[in-house]
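Submitted below is the structure of interest, expressed as structure tokens.
Every protein chain of the complex appears in place save one, which is left out.
Residue numbering begins at 1 within each chain, and the chains themselves are lettered A, B, C, D and E in the order written.
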Amino acid sequence: MPELIPIADSTWKLLEAPSTATLTTVLSKHGLWNTFMTGVHPLGNPTRMVGQAFTLRYIPAREDLDHTGVFDNLTDAQRLAVERIGPRDILVIDARGEARAGTMGNILATRMKVRGCVGFVSDGCYRDTANILSLGLPTYGKGMHAATNKTIHHPADFQLPVGCGGVAVYPGDILVGDSDGVVVIPRHLAAKVAEEAAAMEDRESFYLEKIQGGASIIGTYPPNEETMAEYRRWKESRGTPS
Amino acid sequence: MPELIPIADSTWKLLEAPSTATLTTVLSKHGLWNTFMTGVHPLGNPTRMVGQAFTLRYIPAREDLDHTGVFDNLTDAQRLAVERIGPRDILVIDARGEARAGTMGNILATRMKVRGCVGFVSDGCYRDTANILSLGLPTYGKGMHAATNKTIHHPADFQLPVGCGGVAVYPGDILVGDSDGVVVIPRHLAAKVAEEAAAMEDRESFYLEKIQGGASIIGTYPPNEETMAEYRRWKESRGTPS
Amino acid sequence: MPELIPIADSTWKLLEAPSTATLTTVLSKHGLWNTFMTGVHPLGNPTRMVGQAFTLRYIPAREDLDHTGVFDNLTDAQRLAVERIGPRDILVIDARGEARAGTMGNILATRMKVRGCVGFVSDGCYRDTANILSLGLPTYGKGMHAATNKTIHHPADFQLPVGCGGVAVYPGDILVGDSDGVVVIPRHLAAKVAEEAAAMEDRESFYLEKIQGGASIIGTYPPNEETMAEYRRWKESRGTPS
Amino acid sequence: MPELIPIADSTWKLLEAPSTATLTTVLSKHGLWNTFMTGVHPLGNPTRMVGQAFTLRYIPAREDLDHTGVFDNLTDAQRLAVERIGPRDILVIDARGEARAGTMGNILATRMKVRGCVGFVSDGCYRDTANILSLGLPTYGKGMHAATNKTIHHPADFQLPVGCGGVAVYPGDILVGDSDGVVVIPRHLAAKVAEEAAAMEDRESFYLEKIQGGASIIGTYPPNEETMAEYRRWKESRGTPS
Amino acid sequence: MPELIPIADSTWKLLEAPSTATLTTVLSKHGLWNTFMTGVHPLGNPTRMVGQAFTLRYIPAREDLDHTGVFDNLTDAQRLAVERIGPRDILVIDARGEARAGTMGNILATRMKVRGCVGFVSDGCYRDTANILSLGLPTYGKGMHAATNKTIHHPADFQLPVGCGGVAVYPGDILVGDSDGVVVIPRHLAAKVAEEAAAMEDRESFYLEKIQGGASIIGTYPPNEETMAEYRRWKESRGTPS
Partner (left out) sequence: MPELIPIADSTWKLLEAPSTATLTTVLSKHGLWNTFMTGVHPLGNPTRMVGQAFTLRYIPAREDLDHTGVFDNLTDAQRLAVERIGPRDILVIDARGEARAGTMGNILATRMKVRGCVGFVSDGCYRDTANILSLGLPTYGKGMHAATNKTIHHPADFQLPVGCGGVAVYPGDILVGDSDGVVVIPRHLAAKVAEEAAAMEDRESFYLEKIQGGASIIGTYPPNEETMAEYRRWKESRGTPS
């Protein structure tokens, strides 16, 4: 695996605030329209998640390989991933969108939390989900299913590009989650997107304040020249330089 | 658009109480069996909703029309709808049941609330959903998705008949929502349905009381002559004329 | 119907504790990999459910049989089932996974609770769901839909083998539900499965404790000889004989 | 099983001609709108099929019952059905619409043909389909899949009411198939429906002739008084009494 | 409806030749990536289709409006469309992708052919399909279903923008069909797309010839400078000016 581009602390910090709706809009302005996962829902609380993708890929199970009852920590790709994942990492499982089994259980989730993992994302289901959720990490998935992953899945490899929830995820991509779900930000765009998102949320909080006060969307959202001037004054009055 | 048949205040009042299950049954007695939306779920609290449909229709997006980043309040059908919707209205978005994008966000929702809108219904998803839900209006949809509607949708027109959740919705149709979901009552049947629903819920509260007390459903639900006589006495004893 | 194999009180008791994840794993060790329902979710609280299957089968409705508005308690298979169901029984409705109508409402649910029924499982939807949930019985289904079952369903017969959520359910099979969903245990395996599940959960609580304490999964989960020895000592120290 | 109402030879004869489109329309005039199977396609030639339903029901497989490699002709419901099916019968398999396995193969199909069976209908798939089709019987299904039925199915029972392609099928119901697919006619309506269908096709052949000749649909389809009079004359001219 | 931009005869002529694969690629070079219908298949022969869209929109049926058995040619949007459609027109039905009914039958299809209609496109099904196909017009759809459209559909209006097979279709858009399916070309781009497609197919026929002769794709497809020079010589040698 190639070295990942470093992400500045200021970028990580900026990414704490914006909604996935804002981030998705910002990405679309960069020409990226397919960045938000479909069918991957927040399964508990908290839902705020910021981190980088550690990918794990599942293919269909074959009985002679997967129904043996043996889990070998030295060869099984899922187990290898668990012991490599680290701080800031979010496990992203490509489970082909399958609802017919779990993709991870509580003991492995616990180990990953100990190792510094900051969230779980799967387009399949979780098993023993109540206990996973009690770990307090943001957890996104298709739902719950108690069958062990080996029922229909074979962990094939990790840290390769995958698809999850219909979106491409490259190792190291930045993921942000909130109660809507999960957006994937290409790593090289993270700094720029983070800044633009902060600026956009600032502007939109002003528009919203006006709308709440009874303004029509006409002239306000999107803003006309007058509204933009008003925004700049509002911004200055708060002492936050543009 | 033709003038809508007026709905009496007494009808609006009667519609506050019955469950969508009762209303759906009453409609089936009028020969209407496809009146409850499928795949359109309550997304927050409150879920009790009564109002009339203001319809908005989406078709698939085309990049040259919809990926421009421009939202024109004077031509975009969604924006036009937002500034026309009024008291008692419920926005009903025909989004072809698509889960792959949002169909509305928080700023427009806020504006509609200010204008008197009493609920949101979409067979697509919402974005920035947590903030929409904080408005306190009943909100029904397929789920959450942060991508802007223009990602896959083009707002085509408003106040035309549409399909939503597999049910025909004509502008002005009466919608009632509860925690099961949303029922559509043809406007011209509203008064009759409201009355029959009230009567039916009154009878069923009696049957339920008996069942809770240990009665078999045989003879009770549906009632035989004896149960019906007993019901009439019970009703009279409460002082509510049949 | 043939007499059901008796289930010992000790088995019922053992089944109170284990998660459906554990039970599904234990069943897979017996060669049974398709025992957990897909698309059948807990709809309220509580979710812990243990009982035996009382099956009810729906086929598609035909208007001349099912859109009559008449519910005959002496011939309708659903109604007959309601008045036969008893203590420890869980109603299991095979609704072909259809989301387009309810499969049961509150009055019948109330009657079944009075008769001793301990849970509801359907791969279709419920109507008047809020009131059903207020009964306090674990309730599993595809979701909510207010349309009466007769809209698209015809109750065909009861206590025959059915499919529910993609799993075979034979009358008398043992069902266990938790917040993940519902597992089906063939009745003749119940005692064995209950014991093995208890033993497995005991072992796993030990592994989890170690993982929480910082142990790698390597050597711990699955355990090597050393961990197993440690487990036996831990177990003895707690005074529970292996 | 109750004795089936006899079907007159004249009815069988009348049913040879009309399209399933005509029959579906005639049934809708009797208030039956859900009589044509969805997702059940003709898989070869010929497609014209007329006969009565012999139903077979599949539920999900369980490995200990179904993955044994043993097929017992004296207990397996599929095998029992094969040796009971007779002249005019059409095998109708309720396979829950599952595409992930076959539901019947060539050797059993051959045996049924020898026994007089006149067609096959399944909402699952066929295996060794090329050889089944070479038998020359009309064959309707979801498609082809080579996996043996026991992979995911367990034959539960036969000659009970079932659902197939979303339609209720009662044993003895009359099935007609053509290149559109399969319509189910309740047995007690067969004679009436057959007659009405013949009359309707006669009228429509006249309308079509006019349309082909350049007539507008206005006044022709549906016919006004003048067209109806013209039809009666046309009919008389052909010497077929109305 | 606004006047449609005229399409030159030379454009219509150019559009006779290119495959939908070529046209789809050319449109993607204009930034349009969602122009080919999904789930809309050729149902017979011929499949080559070139014409302009005449749109018809269906919404869900409501029994009191649609199960009356009455088809009024003066108010029913489908019937009105049939008597307005003309030469070069292709009927495009937005049927919400529903497979559970037909959307058109043979008599109306015949009338439209007489009026000059050159093809049929529906994202629903056809009924009496064998007879429709015998008209010899290219016909694209989801499949076959004998139920009359009124079973689940209500013709709402015509010549409004619609979605069909997941693609936006505006009245007058140019449709081209072949055995892959149907591509939608925005009317204002038709001339440009037609020319670019012709040029692209010319180049690709040269690359293909080389590949058939054993060339590697490297240097050939896409072409390097040498291959491009060779192409220009080949083109000149055939006497067709670039």
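By definition in this document, contacts are C-beta pairs under 8 Å (C-beta built on N, C-alpha and C of every residue); 3 or more make two chains touch, one makes a residue touch a chain.
Because the structure is predicted, anything quoted here is derived from the model rather than measured.
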### Message
Can you say which of A:D157, A:E195 or A:E230 touches the chain missing from this structure?
### Response
A:D157
### Query
Looking at D:I7, D:L65, D:M144 or D:A215, which makes contact with the chain not pictured?
D:M144
### Per the touch definition above, residue among A:A61, A:V82 or A:A146 touching the missing chain
A:A61
### Touch list for chain D against the chain that is not drawn
67, 69-71, 73-74, 79, 82-83, 99-100, 102, 105-108, 110-111, 114, 126-131, 143-148, 150-151
### Task
Name every residue on chain E in touch with the hidden partner chain.
19-25, 28-29, 33-36, 38-39, 41, 166, 178-181, 183, 204, 207-208, 211-212, 214, 216-219, 221-222
#### Entry: Touch list for chain A against the chain that is not drawn
30-34, 59-65, 67, 96, 154, 156-157, 160-163, 166-168, 186
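As a working rule, only the chains that are shown with their structure count from here on.
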### Message
How many angstrom lie between the centres of chain A and chain E, each centre taken as the mean Cα position?
### Response
39
### Task
List the centre-to-centre spacing of chain C and chain E in whole Å, with centres computed as mean CA coordinates.
50
#### Entry: Interchain centroid distance [CA atoms averaged], chain A/chain C, Å
33
### For chain A, residues that touch 2 or more chains besides their own
none
